[in-house]
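Only a single protein chain was left out; the remaining protein chains are all shown in position.
Here is chain A:
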Amino acid sequence: MDHVKLSAHNLNLFFGSKQILKNINIDFGENQITSLIGPSGCGKSTLLRCFNRMHDLSADARIEGTIQLNELDVYDKKNPVTQIRKRIGMVFQKPNPLPKSIYENLSYGLNIHQFPKDEIPGLIESALKESYLWDEVKDELKKPAVKLSGGQQQRLCIARTVVLRPEVILMDEPCSALDPISTRKIEELILSLRKDYTIVIVTHNMQQAQRISDKVAFMYLGELIEYDSTENIFKNPRQELTKNYVGGHFG
């Protein structure tokens, strides 16, 4: 593999006394798209949320092991979580634009991270262009973001993440609430983002995982069962469980 951008070592996660993730070891290569697949409840979204420390919000979550972004220890108390989250962006399952205008949805993060005021309009324009949204919204940037269609909202959420120039983008089933056409657009967008970002995406959709990812990680009951190139996982899995899952025998 090329340069490792993001990695988890001996990662265990507990909610209360219940162990959700069991000794996960995984490396994500720079400028690669990695899909996390597995049946519902296997812990793939939970794993995803470890990388940008979203579990900090739940008081009963306990994490052991390390997560590294380049050489940086993500869970080291010295590293402010706000900076981590600026470098590791996240797109959620259901499009969740803030109850603000389209423009403000993008300027929000920029203002939070104190980007120079005069650069903000330009940054917003280029992020919207990168997210294939500019042509559709350029004349109505003041419109409430919720007035956009579901697919547009999700592209806005991606633009809102992209505008901060993160290094990694985590996506938690970003297309599961969208129709096939919107899904297609988002997939094209994700593929075009690969050249600049490292992307980790949770998906339930096998075809989607095959279409967009370089590598695929299959998880089952909180364990990482198999992690390999997309081709190997789908054509030539080494584990019986993986074979059954990608073959549609369960899940």
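As a working rule, a contact is a pair of C-beta atoms (placed from the backbone, for glycine too) under 8 Å apart; a residue touches a chain by one contact, two chains touch by 3 or more; residues count from 1.
As a convention for this text, contacts and distances are computed from a predicted model.
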item: Chain excluded from display, named as in UniProt, from "Glycosyltransferase family 4 protein", "YcnI family protein", "Na(+)/H(+) antiporter subunit C" or "Phosphate transport system permease protein"; value: "Phosphate transport system permease protein"
item: Option from A:Ile20, A:Met54 or A:Ile225 whose C-beta touches the chain left out; value: A:Met54
item: Hidden-chain contact residue, picked from the options A:Gln83, A:Gln207 or A:Asn236; value: A:Gln83
item: Hidden partner chain, touching residue among A:Gln32, A:Ser45, A:Thr161 or A:Thr230; value: A:Thr161
item: Hidden partner interface residues of chain A, rising order; value: 52, 54, 57, 82-86, 89-90, 92, 94, 96-101, 108-109, 112-113, 144-147, 157, 160-161, 164
